[in-house]
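What follows is a short report on a single structure.
Entry: chain A
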Amino acid sequence: MAVVLDARDLSKRFGAVTAAMNVSAAIEQDSVVGLIGTNGAGKTTFINMITGYIKPDTGSIHYRGRDITALSPREVTRIGICRSFQIPQLYSSLSVFENMMVGLGVVLRNAGLGGFFSRGQPNVPGHDAPAEDVAERILQRFGLSDYRNKNAQVLPGGVRKLLDIALTMVAKPAILLLDEPTSGVSAEEKFGMMEMVMAAVKAEGATVLFVEHDMEVVSRFAERVLAFYDGRIIADAAPEIALSDPEVKRYVVGGELRRMDEREGAANA
Partner candidate 1 sequence: MKSDRTLIILGVILLALVVAGPLLPQWAMFLATIAIAKGLVALGLLLQLRAGLVSFGQALYYCIGAYSAGSLGRFFGIGDMLLQMLTGCIMAALVAYILGFLLARYRGIFYGLLSLALSMILYGLLVKSEALGSTDGINILPSTVFGIRPEQAWVRYAVLVAGCAVAFIATLLVDRYLKTPLGQLAPAIKDNEIRVEYMGASVRDAIHVKYVIAAALSGIGGALAATTVGHIDPDMAYWTTSGEFIFITILAGTNSVVAPFLGAAIFGIIHTVAFDISPNTWQMTLGIALLLVIVFLPDGLWSLFTRRKAA
Partner candidate 2 sequence: MRGLSKLATAVVAALTVAPVSAYAQDPAAAPVKIGVVTMLSGPAASPFGVPARNAAELVIELLNEGKAPAPYATKGFGGTAVQTAIIDEAGSTTTQVTEYRNLVQRHNVDAVIGYISSGNCIAVAPVAEELKKLTNFFDCGTPRIFEEGSYKYVFRTSPTSTMDSVGAALYLKDAKPKVKSIAGLNQNYAWGQDSWAEFEATMKYLVPTIEVKNSQMPKLYAGQYNAEISTLLGAKADAIHSSFWDGDLEALILQAAPRGLLKKSTGILTTGETAMYKLAAHIPDGTIMGARGPFGPYAPNNELNRWFFKEFQDRYGVPPNYAAYQMTQAILGVKMAWEKAQAANGGKRPSNEQVAAALENSTFEGPGGTVKMANGKGHQAIMETVYGMSKVVGGKMTVTNVKRYPAEKVNPPEGVKGIDWIKGGFKN
């Protein structure tokens, strides 16, 4: 399959901390890739570098053969690489629907539509429907219709995550990077949530990279796993292979299990 996103030898240091060292990964069209690794392993840094939030010290990022290393988040988004956030980034003073409309407005504007002089309701490029319909459709796909007029500030955690992801869909992303889509969601709900998200994403059609701590979720949804440890990729393979890799077992899975126990402990305490 064709490589759409190609990261080569990305390295990034913050003072003494090595956030990334010679990270390389080639992502194929329409694949679903899980990024695993304990906190601080470099997963979010990887996403931040791809989306231009931080610039790598060395290395390059290519999208469909084009070098996008130097692009800003805005430009990266415009060429179809979108992301969601570990901590949902919402417009807290606006309603769920308005959140969507702001996003769609930007899409329209970038397409030169819905400007000062334009009349009527132009179709949103990629969705071929007026903005309001698109918003409703996406909200429905993510099961957010009931929250349509709720203020983003008052949404429960899981819903915030969903809206955060739904917001990425307005631009019809070709590549979607989900940073811990299920964090803060109870173990029971995780699967249901991922089901819904993946269904929605696939319906819109996109290559997906997602960060996940729960190995069951990873092996259930990922076609391929990138295991991060200390800023390096220590394994890059199909889930069953990657997760059984001894290094991964030691540095990642083990770490995650310990993390779980702690959470249990905290819950019981």
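The criterion applied here is as follows: a contact is a pair of C-beta atoms (placed from the backbone, for glycine too) under 8 Å apart; a residue touches a chain by one contact, two chains touch by 3 or more; residues count from 1.
Candidates were picked such that all candidates are chains of the complex that A comes from, given by their letters.
Computed from a predicted model, the values in this text were never measured in an experiment.
The candidate from 1 or 2 that touches chain A somewhere in this complex is 1.
Of all residues in chain A, only 51, 72-74, 77-78, 82-83, 89-94, 101-110, 114-116, 167, 170-171 touch candidate 1 in the complex they form.
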